[in-house]
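Only one protein chain is missing; all other protein chains are in place.
== subunit A ==
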Amino acid sequence: MISVRLEGLNDFDEWRQQARRLLAAGLSPAQVVWRVGDEESGLFEAGDDMLPEPDGPVGNVPRAFPDLARQVIQHSDPQRFALLYRMLWRLQDDPHLLSNAADKDNSLLTNWASAVRRDSHKMKAFVRFKSIVDDSGLERYAAWFEPEHYSLETTAPFFVRRFDGMMWAIITPYRSAFWDGESLAFGPGGQKSDVPQDDAVEGDWKTYFASIFNPARLKVSMMKSEMPVKYWKNLPEAELIAPLIRNARNMEAEMIERATTQPPSRHLRQQARLPEDVGASQQIGTLTDARAAVQDCRRCGLCEHATQAVFGEGPEHADVMFVGEQPGDQEDLAGRPFIGPAGQVFDRAVEKVGIDRSRVYVTNAVKHFKFEPRGKRRIHQRPDGGEVQACKFWLNLELGFVKPKVVVALGATAATSLIGKSATIGKLRGAPLDMADGNTLFVTNHPSYLLRIPDAAKKAEEQAKFEEDLLLVRQAMAGLHRQH
């Protein structure tokens, strides 16, 4: 039996040096005992003086092993050095050992590493600095903390990154860390009395802790699993926990039983100041009124999930009104019609045939976006007959106020809404139709249809047909001008 002595409790490089010597000497884990500091050696253990110093490579380890070992060596279990050496030994024959989550040594290693990470995380969470102001007015901060493992050295840099502008010390039983604003230093361990008991702000913190607790939601076991009782003795707020739990039932009962009281006079004054919100939907006298009122529309269920109603846009008395189907994802978010991909197709086509986009009014047959959520996307769904019918109220208002002479239905939904019965684009496009109110109606595809054609040749063909239809609209517009 060879006894290997380490100076440090958690010094990976030192352990690594010794492990390399053992490996070079071909000593199996069963032949080695690890001792740390001034721990006594056993009766039948030989010293490690005879071991050779390796000067070349002694074996291979997977890249992940040193990182894992750096964590495991901080674990407080006295067997950590032996476990690491056993893994090192076994890795020589089985380089895939680390990806075998079912192996006992490996799962122990993983568990210890995660215990160390957890301990370090709890240090980041539960260190409580106390402020000390000396006679010259200089402020310093000190904390007493009892980690379960030897994790101060690896955790201290976190506090450096966080508290650059402060001078602080963290004292633990086995080691202390100091930051003076410029460099991090370590010293021997200390005790609780090295750190002041009082702090000026602690009373505020306890007030916060007690006030943010909702007594109607008492869940003590949940609190204990996340904030284990072993840390409580150094947490100033922990002394409040028992009384808060004791009083919770009473506080909850009191909240439930306390009947509604008379509202304060301030409330009555406030209510009197609020603008009267009634009648908005009954008095729609202008396009602007309609634009405001549509936001409160409850004529069908679509309002429930859409962001907002998207009303038409354009000159108040445009000669031409384009009517699409419904707002899409982007229109719904921005509250404006025809700004998404289909809107851009529309804009380009309109410009190409020579229609002045600023002189036309664009809107949709349905004002709210209908969609099905799928992961991070909203998939457009075609509005049904009832929804189109319900929304005809708003389209009629727009037609009434804008008084266009030419109306263009983009797609079947719009055509159905305007004609009042189920419509087929293919049969209706290519020639003006007379509407009941004496206006001229053109029917063509919705521009989003062009976006969905995968075949390039077919797409170009449909694009041309769309532009032909728009050309008819432009000619009709020109005719209107001559009439003026």
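Operating definition for what follows: contacts are C-beta pairs under 8 Å (C-beta built on N, C-alpha and C of every residue); 3 or more make two chains touch, one makes a residue touch a chain; residues count from 1.
The rule we apply is simple: contacts and distances are computed from a predicted model.
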Protein that the absent chain corresponds to, by UniProt name, given "2-hydroxyacyl-CoA dehydratase", "Amino acid/amide ABC transporter membrane protein 1 (HAAT family)", "Dihydroorotase" or "DNA modification/repair radical SAM protein": "DNA modification/repair radical SAM protein"
Among A:Asp48, A:Asp119, A:Asp319 or A:Asp332, residue touching the chain not depicted: A:Asp332
Residue in contact with the excluded chain [from A:Met50, A:Ile256 or A:Ala457]: A:Ile256
Selected from A:Val127, A:Val195, A:Val402 or A:Leu441 as touching the chain missing from the view: A:Val127
Touch criterion as defined above, residue of A:Arg175, A:Arg378, A:Lys392 or A:His446 at the omitted chain: A:Arg378
Sites on subunit A contacted by the missing partner chain, in the whole complex: 96, 99-102, 104, 107, 121, 124-131, 141, 143, 158, 160-166, 181, 199, 201-205, 207-223, 226-227, 235, 237, 241, 244-245, 248, 252, 254-256, 258-264, 266-267, 270-271, 274, 295-296, 303-309, 329, 332-335, 371, 373-378
